[in-house]
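Every protein chain of the complex appears in place save one, which is left out.
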Amino acid sequence: MLLYLLVALLASWLAPYDPLEISGSPCESPGPDHLFGTNDFGQDLFSMLLLGSRATLLFGFLGACISAGLGTGLGVFSGFLGGRTDRVISGTLDVLMTIPQLPLLLVLSIYLRPGLYLLCGVMGLLGSLTQARIIRAKVLSLSTENFVYAAKGLGLSDFHIMFRYILPSVFPLTFVKFLFGAQHYMLLGVGLSFLGLGDPEIVDWGQMLHQVYSGGGFALGLWNWFLPPCFAMVGLSFSLSLLGYSLEPWLSPQLRHEKQAFFECD
Amino acid sequence: MVLEIGNRYILRRFFSGLLAFLLSITLTFFLLRSLPGDYMTDLLLEIGRYAPPELVASFKHEVGLDLPLPEQYLLYLTGILKGNWGHSFEYGLPVFSLIREKLYWTLVLLLPSSLLSAGLGMGFGAYSGWKNGSKTDAFLLHSLVFVGAVPSYCWGFAGLFIFSFRLGLLPFGGYVSLPGTEPAGLFRHALLPVLTLTLCSVPGIYYLMRNSMLDTLGEDYILAARARGFSESRILFQHALPNSILPVLTMTSLHCAHMLAGSVFIETIFAWPGLGLLTYSALETHDLPLLQGIFLVDTLLIIIANLTADLLYPLIDPRIRSRIRGE
Amino acid sequence: MELIEIKSLKVTFPTEAGLVRSVDCVDLQLGAREKLGLIGETGSGKSVLAHATLRLLQPDALCEGEILYQGRNLLDCTPTELRRLRGRELALIPQNPSRALNPLQTVGKQLFETLRQAGYSKKEAVAKMPELLRSVGAIDPDSWAKAYPHECSGGMCERIVIALSLAFSPSLLLADEPTKGLDSLNRARIITLLGEVTENRALLFITHDLEAAALLCTRLALMYAGELVELGDKAAVFENPLHPYTRGLLFALPARGMQPIPGRSPPLTALPDGCRFHSRCPEAIARCRSQHPPLFDTGNGHFCRCWLYV
Partner (left out) sequence: MLEVKDLTVCFRTGLSIDKNRKHSFWAVDRVSFSMKKGEALGLVGESGSGKTSLGLALLQLIRPTSGSVRFCGTELTALDGRALREIRPRIQPLFQDPTSSLNPCMRIGASLEEALKLKAPLSKEEARTRALKLMELVELEPGLYSRYPFQLSGGQNQRSALARALALEPDLLVADEPTSGLDVSVQAQVLGLLQKLRKKWGLTLLFISHDLEVVKKMCDRVAVMHAGKLVELGKTEEVFKNPKHPCTKSLLFPNLEVGPIPSKRNSSMAATVTPDEKGFSVFSVLSFLKEKFKPCKKRMPPEPGWENENRNEEMVEISREHWVLIPSGFSFSD
């Protein structure tokens, strides 16, 4: 994971060529000049790969940030305040959730193109619906816990309770969802630009795949063209999901406290 | 049984589904009309360049563009309910019939792969949870986490590369529906896309099922059943399995519905003549009416999947049933 | 011959914080039709003892010693043999009755399954069900059989769980805190019921409810920090408690003055040297701090683990 971030940050120094510049002859095989060869325009694939990581990572984390942040906020508000606020918010969520995300994105992308980042925002917004639902369910079960009652009994303000009591308790959940969200959005972002919806000015892995597909690299079996972005993506997504899964036990306090509980009761 | 869950509950579910559908329709309507670069204006401008203004006006009148917005909306709404979903730019055909034809081919892919992935995911998940801590469990968990981390299009590429390109066992795709096509050909063409779709949705279901199984096994009634001397297989099938499937059910139906979205990538890669490929070509040609039609169909399918899960749930879980009755 | 004989049983769990010694060298005998009350605080290892007897502990638990049931060591039994013993001979009434029932099946279905498991034919099982439910105090067995567990109150679940454990007519009943969380009315009902159903069988009654144990049992065993500290006839223990812990527990009862025992029990990972109770004991002597006392026989089958009775 760290490796990916590092690569993304240092991409401009590491890349031997400008990815948009034509630096060699078309469809060169891998060699010392061009580590992974070149594409049908003669652009250096290695540089494209390195620089592409930037857009992909940014896309994923931006989307996840929006969805986790907004979703948690909405979920906490809706779950904690209850009553009419909750009914309105959760009712709206229920209805909005049935709208399929990808087709909507596709429709919107025609309008918003080539604003991939705008799309990413929309995606985050849509993702926050699911997030809000999950958080809300958690907050609802938390709100009936004694400690929230006790906090109300102390005379603490609602906002104080939300920040000091509810938020820390849902934070692990939010964080793990954030990681999975990042993974999901990266794949989705790459997928979208694979479908040719990307910004032609920005290089990302999906675009590379798109070029492979439309440029005939696939039919020619030029593995050096499409395998690197595939592997890069798989590696990134795998590391993110491993991180997420390994943090998942951290989610349930029972698991965290199980060992402790042994001493308390038999 | 259905009567037992109460008509009110069913009605309410239907109502919320309908609401979502109406919302999608409204959304597409406003996208169509109000955003800059909207296609009607473009179209009219284009016509206006060649056609006399009277013709433009009559066209406007025909399509209903000279009416006030609410009436336009109403017209659009009734049009959609009547099956008049507009005409595709690219194909020049009514969107509705175009989609109907392609939907069939998409379902040919979707149905087997949803059944397969639900079955495999639940089966592996249940087994993995039941044998928690064993080597099989660890192997399944790690391999499926990996499988889940690889995006569908990568699997598509890999499948094509290995089986079609290198081994030459299976066709590259591009199934053409000819009358009298023999089932073997259909099978050969559909095999890879179905497998790829399945591969992508198994890990999600598997993981949910495994967690749910682990939770269930920690419950007291499993311990109590053991204390009563029930055999392990009986505990698994009578107690552990039904209880652990419950929370997975809703997610599975949603998962299957969302496979529809995933099929865009798969069908594109395998050149399968279904909705996904249609979407791709619509995207390339910016065929908006078609895209909106596809969007509506997708919404409808997801709503149906949701509804199925909602109606299935109370049939299985008595707790939900009595809560509904309480309402 | 004794029905069940536990010989120097040790149960340990490896955890990150160290080895948890839940049950440490416990010796117990229980004759047929004898009713023994096992009393101890939370964390004293009484439930672990019960689960160990049925071999229902998690796989990572280590059991040493012997549990002889009619001369047969349960710790050596194969899973199949154990399954045949569980329910049929040794029945457990688990803690938290409402969670010990499968939420997706009606009470009747679960009873039916259990009766079938006990060897009844389908017809017999159907016929036996109302009888069994009536025996645990159901006035309208049909409506009980149709109910789902979530529709039953705590007391009702407790009765159903008792009915389930009686389906096999076992010779030993292990009741794990059956009166926990019940109000006085239900508590009285359950105690009466347990008394009725164990008339012809042995009962190991695990509780921290001293009064309930006094009502039901003939002998009492007290556990503290994983080991037995006092064992004797009910009358002897109640009227002449030997161990300072037993005395403390009795005086902590609201009806007997509600005098607290200072301090808290030691963690099971780091048990102190000497007597495990010495830091809370008002009568501790120097020896208590350094030497671990054995279980002394003070006569008349009254045992006590305390240096005061050497």
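Just so it is clear, A, B and C label the chains in written order, and each chain counts residues from 1 on its own.
The rule is simple: a contact is a pair of C-beta atoms (placed from the backbone, for glycine too) under 8 Å apart; a residue touches a chain by one contact, two chains touch by 3 or more.
Quick caveat, the model's predicted, so the values are computed rather than measured.
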Contacting the left-out chain in the complete assembly, out of C:S8, C:N73, C:S121 or C:S153: C:S153
Listed residues C:K10, C:R33, C:K128 or C:R189, member touching the removed chain: C:R189
Of C:A32, C:L57 or C:A252, the one touching the omitted chain in the full complex: C:A252
Residues of chain C (touch criterion as defined above) contacting the omitted chain: 41-42, 137-140, 147, 150-156, 181-189, 192, 208, 210, 248-249, 251-255, 258-262, 264
Missing-chain contacts mapped onto chain A: 145-147, 149-157, 164-165, 168-169, 253, 257, 260, 264
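By definition in this document, only the chains that are shown with their structure count from here on.
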Separation of chain A from chain B, taking each centre as the mean of its C-alpha atoms, in whole Å: 21
For chain B, residues that touch 2 or more chains besides their own: none
Junction residues of chain A, two or more chains touched: none
Chain B - residues contacting chain A, complex: 16-17, 19-20, 23-24, 27-28, 31, 35, 37, 145-146, 148-154, 157-158, 160-161, 165, 257-258, 260-262, 264-265, 268-269, 279-280, 283-284, 286, 288, 291-292, 294-295, 298-299, 301-303, 306
Touching residues (chain side chain A, partner chain B) in the complex: 94-96, 98-104, 106-111, 183, 187, 190-191, 194-197, 209, 213, 218, 221, 223, 226, 230, 233-234, 237-238, 240-242, 245
Chain C residues touching chain B - in the complex, by the definition given at the top: 54, 56, 59, 83-88, 91-92, 94-96, 99-106, 113-114, 117, 148, 150-151, 161, 164-165, 167-168
